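Have a look at the structure below before the remarks.
And now, chain A:
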Amino acid sequence: MGNATVNRVGTQLLLLATLLAVVRPAYAIPAFARKYGLPCSACHQAWPMLNNFGQTFKDNGYQLGNDRDAPIYQQPAYWPIMFRTTPNWHRESNDRVAVDKVSGQVSSGLLETTISPSGFDLSGLDIITAGTLSKNISFFVQPFIGASGGTSISQTWVRLDNLFGSQWLNVKMGKFELDEMISQERILTLNNTGAAYFNYFFTPPGDSNIFRGIGNTQLGVEVSGHSDNDYTRYSVSVLSSNDGQTGLPAGNTYDVYANFAQAVEIPKLGLQRVGVYGYFGQSPTFFQTNGGHPIPGAGIGNRSFYRAGAYGQWYVGKFDFQTFYLHGYDNVFLGNAVPANQPSLLPAGAAAPTWNGGFVEAHYTYNPRLIGIGRYELIRMSRQANPSIRSNSGNLDTWTIGYRWYPIMNPRAGLAWVQEFSRIVNAGTAPVSGKDDISNSFLMGLDFDF
Partner candidate 1 sequence: MQPKYILGVIAAALVLTLVTYVPAGAADAGAAGSLKGTAKIEGSTLKPSRIDMSSDPNCAKAHSSPATTEDVVIGANNGLANVIIYVADGLGDHTFEPPTQPAVIEQKGCQYKPHVLALQANQKLDVVNSDATTHNIHPLPTNNREWNRTQPHGLPIEESFAREEIAIPVKCNIHPWMHGYIAVFKHPYFAVTDKDGNFDLKDLPPGTYTIKAWQEKLGTQSQKITVGTGESKTVEFVFKAGS
Partner candidate 2 sequence: MRLRISFAMTIVFLLLSLTSLAQESHVGNLVGNAKKGKALYQRYCIFCHGEYGDGRGDSAPYLDPKPRDFTKATFKCRSTPSGTLPLDSDLYDTISRGVHASGMPSWKPLTRQDRVDLVAYIKGFSLRFQEEKPGAPVVIPPEPSTSPESVKRGAELFQSMNCWLCHGKEGRGNGPSASSLTDSKGNPITPFDLSSGSRFKCGESDQGLFRDLTTGIDGTPMPAFADALKPDQIWDVVHYIHTLRASNKSQRSQPQAEPKPE
């Protein structure tokens, strides 16, 4: 760490200290806030992360249950739509990029060097429209527009809430985020390295599993329920084995995802929650073909996989911690990218790859308008798909630190100034030397929504 870095860190700390001195406590998805007159901080620990009140609102079908939920109570001009985007400045740095020894000359051979691009940039644009179609029928539609163009649908679903007058029975159908208390959709960091929980998207290198992780939105039906105060929650989903891709490109199998959580109030500390989850599915290993070309929707040779584990959310005064553990398993055919009808193609000593991973994320909520974030995440392969794969292939360690400061907080719109830094070590992936590959990302920008 040179002098320049020390100075920069020093300046950041000074800025942070100034912020701590001037932030006044708060009052301050604006579409929901506009509807009820509540500030963002009522439902969000620090948006987008939910607190228990907000989670309960969500589980109730975006309803407060105060007889003012149905759209008929709103002014006709109220329209439940919001957008969110983040113009930013960021710097990426990768320490072992293969480059031609002499620029432009392929024959000069490759060496590894550090490449560090930086500059101003845009994040994509999330558009969310969500709320109630009528009492006890909720909906969510989320198109996404990439910063360089290109649109997709992140989520579209309708949910029948509180069936038979009971909050224990709700049925959702469409494309939706899996029911995870520690949500990828509402992760607090945005930089290239730290904007995703790696455990939510990890598949071992060379694996042919269509399923790419519990962090992707999936297509299916979810049955869920919860207690009055959301201390007890359950959900069971049946999902197409498409990894959320529309157009029926894969086979005709279905996966099951289940989540169960229980919270308890510890005197003097706060709310503590533990949960267990599991995603159990099958993916096709080959397709029926026509003239040698695979026919979409005709995937066969299904082999199983699962991702399962436990998590916890711990509140201790102004601190809160999120702990997460995952155990992954992919069938040997998936792990070796071999069609199930050609077992002879399996290399000698082939096995089903398995891995363990997890993270700890800590927050310090100085007040509803200033939150500090720190995270450490790791993945360790416990068994590789075949002996020719080096034992640490796919392993990674990543750290993230950052903060979000909300200069305004009112029911109409939100704005956060963010600064964050993430560093990742990928084991043995350096292209020339086979050493560990280290990248880091630094981002600062204005995350805003209306």
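Here is the rule we go by: a residue touches a chain if its C-beta (ideal position, glycine included) is under 8 Å from a C-beta of that chain, and two chains touch if they have at least 3 such contacts; residues count from 1.
With respect to how the candidates were assembled, all candidates are chains of the complex that A comes from, given by their letters.
From a predicted model like this one, the values you see are computed outputs, not experimental measurements.
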item	value
Options 1 or 2 - which one, within this complex, touches chain A	2
Residue ranges of chain A touching candidate 2 (in the complex, touch as defined)	25-28, 36-39, 41-42, 52-53, 55-56, 64-68, 228-230, 265, 267-268, 270-271, 367-368, 410-411
